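Missing here is one protein chain; the remaining ones are kept as they sit in the complex.
All chains are identified by letter, namely A and B, in their written order; residue positions are counted from 1 within each chain.
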Amino acid sequence: MSLYNRIIKKPWPYWVGGILLGIFNVILLTTTGQSWTITTGFLYFGAHILNIFGLQPSDWYYFRQNTWLLPGETFIRNYYTVLNLAVILGSLIAVLWASEFKWKKIKNKKQLFFGFLGGILMGYGTRLSFGCNIGAYFSAIPSFSLHGWVTAVFMLVGAWIGCKVLLKYIL
Amino acid sequence: MAEVRIDCMYETCPIPLLKALKQLEKMNIGDILILETDHSCAVTNIIEWAKKQQYNVDYTELNEGEWEIYIEKVK
Partner (left out) sequence: MSSSKIEELKKRRQKENKAKSSQIPYAAIFTVVAIVIYGVFLKINLKYSTFWIIGLLIGFTIQRSRFCFTASFRDPILVGNTSVLKAIIIAFIIMTIGFALVQYIFVGDSEIFDIYNIPGQIHPVGIHTAIGAIIFGIGMVISGGCASGTLMRIGEGFILQIVVLVGFIVGTLLGARQYEFWDKLFISKSPTVYIPQYIGLPIAMIGQIVILILLYFFVDWYDRKNNLMMM
């Protein structure tokens, strides 16, 4: 019971998470040649939906300029989708083993508005900085690419502005 | 000794922490703040912060994914 408590019930210290995530990312790079990324997968998912509605996102300048897909992959069938679904399922499994799962409603319209707005801002930002907090930061700094460090500094600036907005309008 | 209860259900970080911080400022020494939350990260987040302020702090899980955090203002 105490082992269950320690591994499943009590939160792990942050540093344990840091060490494990670092190791997993290195394993991912060693075995697949790809480091951990997330948001490009969101873009491909969106592009897939536009495809269903008959729009042709593959004609966009962005997709003609950049191909982040592996050979033979499509907007929906790609490694980003596999990774993202696995992260969600992994988290769900962790919560269920701890018996802590609960559907959490949206509290009010303000929360809904700022959540949606924040999502759009983050999504737009990732196209400019070539990734999110994972692709352009967590995986970029160890890749020795200067854009990882620049992202880190300016994400801190953004977070500072975000805190101002939060204290003024959300709290 | 008073017990003050604040409801932070469905709130995301860092709102629970900021609410606790504001409430504690208004309270007297010896009072206990009871904070209800269903945000797993907020539990770790608030306890860490409270420990740093050297407040007495503990928490318990009341339902699946619902916690109560107890903070005693000691100074």
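One rule holds in what follows: contacts are C-beta pairs under 8 Å (C-beta built on N, C-alpha and C of every residue); 3 or more make two chains touch, one makes a residue touch a chain.
Small disclaimer: the values here were computed from a predicted structure and weren't measured.
Across the entire complex, the residue among A:Leu3, A:Ile52 or A:Leu146 in touch with the chain not shown is A:Leu146. Although one chain is not displayed, chain B still touches it through residues 1, 3, 10, 12-15, 17-18, 21, 32, 34, 40-41, 43-45, 48-49, 51-58, 60-65, 68, 70, 72, 74.
The omitted chain makes contact with chain A at the following residues, 7-8, 11-40, 42-43, 45-47, 49-50, 57, 60-63, 65, 70, 79, 82-97, 99-107, 111-112, 114-148, 150-167, 170.
Quick note on the criterion: only the chains that are shown with their structure count from here on.
In terms of their C-alpha centroids, the spacing between chain A and chain B amounts to 29 Å. By the touch criterion stated above, chain A contacts chain B in their complex at residues 11, 95, 99-102, 104-107, 111, 166-167, 170-171.
Within the complex formed with chain A, the chain B residues making contact are 9-12, 14-15, 18-19, 38-40, 43-44, 61, 63-66.
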